[in-house]
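Only one protein chain is missing; all other protein chains are in place.
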Amino acid sequence: MMLAASASTGWFLENAFLIPLIPAIGFAIIIGFGRRLPKGGSEVGIASMALSLAIAIGATVQWIQRVGSVDEGSGEHALGGVFGFARSVFPTATEGGHGGEAYVEPVIRSWTWWQSGGLEFGLGQHIDGLAVMLLLLVAFISLLVQIFSTEYVAGDRRYTHFFAALTLFSAGMLVMVLAENMIQLILGWEIMGLCSFMLIGHWWEEEANSRAALKAFFTVRVGDMGLLVGTAVIFFGANQWAVENGSNGFSIQAISGWAMSGEASTSVLFWGAVALFIACIGKSGQFPLHTWLPDAMAGPTPVSSLLHSSTMVVAGVFLVARLYPVFYTGFDIGGTNVNLIAVIGAITIVIAAALAFVQNDIKKVLAYSTVSQLGYMMLGLGVGAWLPAVFHIFTHAFFKCCLFLAAGSISHSGSHHSFDMKKDMGGLWRKMPITAGSWMISTAALCGVPFFSGFFSKDEIIDNAHNNGYTFFYYVGLVGAAMTAAYMTRATYLTFFGTARGAAAGEHHDEHEAHDTAAHHDDHDADHGAHGADHHDDHHGAHAGPHESPWRITAPLVILAALAIGSGYLNAPAVGTHYFTDWVEPRGAAVELDGYASDEGHSEALGLAALPRAEEGYSEGCGYTDPSPGTVCYAPKLNHAEFSWGKAAPSIILVAFGIGISAWLSLGVFGGRRNPFVGLTRRFAPARWIHTLLVRKYFLDDLYERVIVRSVAHPISKAAYWVNQNILDGVVNGVGKSGRSAGDWVYRNVDQRVVDGAVKASGVVASESGHALQPIQSGRVNQYGALLFGAATVGAILLILLNI
Amino acid sequence: MITALLAQAWQAPTIDWHAIAPELVLVAGINLVLFIDLWLDESKKWAMATLSGMVLLGAFVPVVTLAVVGGDVRDAIFDGRYMIDEYALVLKGLFLLVGYVVVLMSQTELEEGGYYQGEFYVLLLVSVLGMVMMASSRDLLSVFVALELLSIPAYMMAAWRKRDPKSNEAGVKYYLLGVFASGVLLYGMSLLYGTTGTTKLTEIGAALAIGDPSVMQVLAVVLVITGFAFKISAVPFHTWAPDTYQGAPTPVTAFLSVASKAAGFTALLTVLYLGLYGATGVHEPYIWVLAALTMTIGNVVALRQTNIVRMLAYSSVSQGGFILMPLAVMATDAAESALRAVVIYLLIYAFSNLGAFCVIMAVARKTRSGEISSFGGLMGYAPGLGVLMTVFLASLAGIPPLGIWIAKLQSFRALIDAGSTAAYALAVIAAVNTVIAAAYYMRVLRQIWMAPAPDGDTSPVVVPPPIRLALAITAGGTVVLGILPGLVLRFADLPDLTGALGF
Amino acid sequence: MQTLTNDNWLLTVGTFLPLVGVALMMFVPASDERAHKQIGIVTSAATLAVGIWTLLRFDFDQSEKLQFFVDSEWITVIHSNYTIGLDGISLPLYVLSMAVTLLVMIYTWDNMPDAGNPKSFIMLMLVLQVGMAGSFIAQDLILFFVFFEVVLLPMYFMIGVWGGEDRQYASLKFFLYTMFGSALMLVAFLALFFQTGAESFSFHHLAEAGALIDRDVQVWIFAGMFIGFAVKVPMFPFHTWLPDAHTQAPTQGSVILAAILLKLGTYGFVRIAIPMLPQGAKAWAPVIGILAVIGIIYGALGCLAQTDMKRLIAFSSVAHMGFVMLGISTLTEFGINAALFGMVAHGLITGMLFFLAGSVKHRYHTLEINRLSGMLIQMPRLGWILGFAAMASLGLPGLAGFWGEFPAILSAYNPNFGLDVTLYRTLMVIAALGTVLAAAYLLWLYQRTAFGRPNPEFAGTHSVGAAAADDHHGADIHDVTPIEWIAWTPFLIAIVVFGVYPQLMFGVMDPAVTALVERVGAGIP
Partner (left out) sequence: MYAANFLLLGAVLFSIGVFGVIARRNAVMVLMSIELILNAVNINLIAFALMNDSAEGHVFALYVIAVAAAEVGVGLAMVLMIYRNRRSIALDELSEMRG
């Protein structure tokens, strides 16, 4: 028997809505007055993000207190770490403690936003562990990226706009994160889409950039179709239940409750989940809609880092995590060992990782790595490992952001604005120690090297997949881990080790000039603006060669690198911490329904008045059995695999193997010290043919590369890449093209000919029949008379026949 | 039989002089004009127009007083064969007003063309007299006499430009076909008289209402309607109209297309409502076909016209179809609304159509052309005339809130009130026809608003005062009746005529 | 029916006030163009002031009732009265028509179309305004019909006289199409009146009596109204007049056409056809839904095929009105609310896009998408506004367009009154596809015209040292002018405000719509 637990709250929690609101206002200020401010609006952006971060920290602290207060109230020691495993289907699951944990009521507030059909729909906040975590994360990363950007895009023509868009982008993500209902979620979702369009196409003078922006927006928009449809499906599915419980079918809380209530129609849930997942595929760059993501590298590097770490691409993952009850019951995640989410996630992991091998552009390697890591998150969600997946969002954000910023730092100070690892990098670790250090820490985290944060999250996903019976996906996860380690090692080697090449060696390529001439033939303003960021030569002397970046770049790097290690220890079973689990995971405990419906009306803070209560018999568990009448579940009760080094061993070994083999290959292929053609590592140079015989050793290396990499890795990844570029991309482009030509055809043939033609034809018919009738008017009296009398006669005869 | 007649004691009928005052004023006026014309110097012939106008307005006075006095049962005079009821008064007023506007229009035309003036006005007045009588006629004989009285002067007026072969042709065609149609009408009337034994319309009606009509009666009805159909230029009896309209002097065309047509409709209404209503099976389908053909063929042929008068001629044919339309359902519950629709249509149509002819005259004085293209750029150099023409043509096209929309509405209303399938079908045909009609009206407007002036001639148009007055009357009528149709719709509440039939 | 009759002079004054301006202008010689423009602006400003006063006096707590209600005799013989009133459904459109007219007048100040003659132009706009406002306040079928038709001629002349190359054809097409529709519509109106035997042509009489008549009869009458309104909307396949009319019309004409005139059709459905003929509406709803969705896809495909910016925007209207009609066809509160919102939103957004197209044309003398590029460099502000409008048009949440589009799609999931759920769900998915296509064509347009570098042929003013003489094209290219700012800012603000806080409109409409759907429901056995 549970007693009513008093959930503590606080100013920050109740006013968490300010977190997105502040950047939104900041955006308006930047757009309106940014140009007149001394720092072009960047100070407003940074200030607003800092303020948001402050509130987010406050909210985090208060949330932790709230969790604590609930756990104390429920008589349980929240940090005790005993979890209830309700089902004994899986051999590794053990029957946990009987107490379980009380559901921690989210802090929900809502204000009437619009009404329709008598229902009022709100705009508000839904603050729970997930939201708090992401709020903090997004605010923090955004702040760092903005600080980084003040240096990185200094002098850009659209400096102000850049910060405006960044700020709005963060606002969009924050709106989505604390969305109280689906419409608000869509709002944030689409604002991000818009901002990604603006940011990826930031240097829109080049057509490639604007095309990439278009592609990103459009591809995501294809997925958004699913979001619209899914929201509609879910709305009507949940609405009746929700209205009965004092809410409506958009409310995320209500949807969760409805999905877990057992009253929901399975097919509605399934199709709703499918539709929503399509949106996630588009947004989170899952196979097969991932192609926009690498192209999106056309944007400035800070944009890439922001997009790929904590925002935009994790939005899809977030959506699945947020509406997990829908997916959980819709796909019956607890009861099967294969489902759409897991499959898509798994495919994405492998496909993207394979692609990352053949990239020469450092940012593209990172891009594919992001795609692959997103695959992990999806896989995690798909196999019922909610917490590890969310934890992976958390850790991934730090190290991926760090990697991107490091790449930006390299291009900024090391490779003269090139991102080509083979041409313009190599041996940079000496010149840029801080960048290199933070890169390598983050890489280790990404690869899942033990004791780095990625290990704690990724390994948990893999482990839980196995634990929950998703054996096949367990293996996919392992393979993916090895591949990740391998391609990251390759990239690391190419960038920081071996011989300095191209710009990294202080050379100044002609290609760069050619690349930029397009900018030069235009007027001064546009040129300076468009490529100012890439060209502020005055800033670091006349090509003084690679050097370390200034503090505004390195500081974020260092901080992020530190977090790339540290963040993992929030939930590191290896060392016995599980704070993250306690604070973030929604508990699958039944709550009395009355607690949900607030008598005060919808605009009141629902969660504050309500006292959540865990029910007797909860141990049956939400998601396994329907909640008893009068109670409701808001989250499924999930299994947690218990950590053991033994179980982690395969993945550790595979990672090590990946790193090792890749390092060995890289050393051989790219870095042979005795290779006299170091400067010509551009292997397409015909010079190599002349010197091949001279360099026997290198010939061997070359052989390795040909035999192993080309015949094994290359065909596969090349094929994948080919498929990617020609089939998938081709499909996307083809859809675009065929859309255009279908439009063309319809317009020319149907609209102009048939539809319009019919109208025109009727006009012609009228006019022509007039013409045809004109001869009747012959001008001759006799004929007129004949017509007159003839018509009368015919009329008379007919009428006589009719009447008699 | 004759002895029987003589045996009756001769009793002088009591004549209600007030009731027939309009006719008397006209007769006196005609004589006055004729007389003065003989003595008037050629240079002062312009006075004839003024005088004729005053005669027409003078005849209007008793119409008004009769309407005001109202109430009195005046159908007793002339044994119910000549009635002065509200229906008659409304139409009399219409004819007199149209006559007056035509006089205004004729004044400059005749002066500048050097035509006979005195005689013209006499004929015009006589024709109006015929129409005024037509409004009251309730007997085959009086209908016939009124019809001839209004027609014969019109034949001559159509040929008034003696030396113009087109005008000759117009007159001769009109005359020959008109007389032929009269012959057909008369033959029908004779059959009607023969089969019912009377020429009094109400009695004919009573006789026809009993049982099915005989062959001869059917024939009679068809021939009678044919005769009137000629007068209202219903297709296929319309062939004279375009040629005559084009050839006749413009004021005469206006007169024919409005007054003469209205008189034809008056006769048709009277005969149908009082005499032939019993023969539903005959006249309903016949008129249905006539209406459908009239509006459709009039419209599609009008699409091809390049001469504005000829286009208006066809337009007036098709308008005739719209006026005719409600009569196709007159034997149903909708009889009353059908009657009302026709009367309203005639009244409002008169304003708009006369107005259009006024503008044509005013513009033609400058351009000396009857082609539609001669209206190019009118908005540029004569915006007033341009706007007026827009108002008139838009009204003819039936666009609210200009005059004819309410008339068209009434016609549709009558059809839909009837509610039969045939009525709905006709309504749809009519709806399509309004679109076709709009097309050619818009063609003229396009010239006026959008085309450049031909030859770049943008000297202003001088509009003589009488035409100004005519334009003011017609435009005022078109707009005011469109916005406040209640003003005339009251007149169409005609208990007298329909009341006699027990509708 | 409940009505409020306080301040009942307001609507009449607000509607007919522009005629005072027309009368004044008659006495000012045509050569004094400035005076005409001034009178035009003052008159429409005064009208809008009355409109705003109406807004202030409107009792928002009773928005389902007809307010400022007047019922006085007009054509008693045919049982048609001067019945006017305003409720939550018509209020937004009524005020919008006034606001748009004023802004268009302001825009005219230094953007008079080439044909000149502001006297006629402004007079026609004022007359147009009377027709538009009147249509939204009329509560009598015949009165509605009159106002509905009043807009015809002024628009015909606006397109025909001040339009583009092909203006005469386009204007005639516009005119004849609409004429055709309204003729059949009139027949349907009369049929409704006689079949119901209603007391008068007043909306509420007909709505009471209409529900009682036979289903088959309702279906037929609805067919007539359907054609009349569908032409005006325009729905596929009656839409072909629209691209021509829009493309050829002068900027002002396009804006008014998009912002208000098209709404007369959808308004007619909501206000007249559906409540008066519930069973007919139910029978026709699937047809409307299907045609609406065809319109969405078809309009989008049409957009993709265009090479002319203005024509593209015109086709996008077909698609957007498809969403509106889809919402209406569900017969749900949700859908109709969305449709009403969509009407206003589309008016604002597409109106704005047409303004932009007009200004681009004014500067570049062409609207060929292939020849335009790099607007953001040459005219950054205008480029931004274009981007903003395009985003609004493709239904970005937070901007007004979303609230017309998304709830409409949503409502199709669960149509009312037992309409075929499978069909509607299919329609929903296809309509959602339409949003993707909308993104495609709008972004494509934006990418082509705004991004990149300016076409050298227009680079005149910006190229350093280039003689102005050899490139006179560039000479006109300048950023947004003050007059344009004045005319556009309200649009932009309204798009954001309604997007961010849709309750401003939903709150007004919802009670009225709920009452309406209830009435419809009562009429369906």
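Per-chain numbering from 1; labels A, B and C assigned in written order.
As a convention for this text, a contact is a pair of C-beta atoms (placed from the backbone, for glycine too) under 8 Å apart; a residue touches a chain by one contact, two chains touch by 3 or more.
Model, not experiment: these values are computed from the prediction.
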Neighbours of the unshown chain, displayed set only, are A, B
Of the candidates B:Leu34, B:Val172, B:Val215 or B:Val461, the residue in contact with the absent chain is B:Val172
In the whole complex, of B:Val145, B:Val215 or B:Ala422, the residue touching the missing chain would be B:Val145
Contact residues on chain B toward the hidden chain run 1-2, 5, 140-141, 144-145, 148, 152, 155-156, 159, 162-163, 165-166, 168-173, 175-176, 179-180, 182-184, 186-187, 189-191, 193-194, 197-199, 242-243, 246-247, 304-305, 310
Note that chain A touches the absent chain at residues 774-775, 777-782, 785-786, 789
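Methods note: only the chains that are shown with their structure count from here on.
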Between chain A and chain B, the Cα-mean centres are separated in Å by 79
Chain centres from averaged Cα atoms put chain B and chain C apart, in whole Å, by 43
So chain B residues touching two or more other chains come to 439
The positions of chain C in contact with two or more other chains are 176
Within their complex, chain C touches chain B through residues 30, 73-78, 117, 120, 142, 145-147, 149-150, 152-153, 156-157, 160-161, 167-168, 171-172, 175-176, 179-180, 183-184, 186-187, 190-191, 193-195
Within their complex, chain C touches chain A through residues 173, 176-177, 236-237, 239-240, 298, 300-306, 332-334, 337-338, 374, 376-377, 391, 396-398, 402-403, 406-407, 409-410, 412-414, 428-429, 432-433, 435-437, 439-441, 443-444, 447, 450-453, 462-464, 501-503, 506-507, 510, 513-514, 517
In their shared complex, chain C is touched by residues of chain A numbered 112-118, 183, 186-187, 189-191, 193-194, 197, 201, 204-205, 207, 210-211, 213-214, 217-218, 221-222, 224-226, 228-229, 231-233, 235-236, 522-524, 526, 736, 739-740, 742-748, 750-751, 755-756, 759, 763
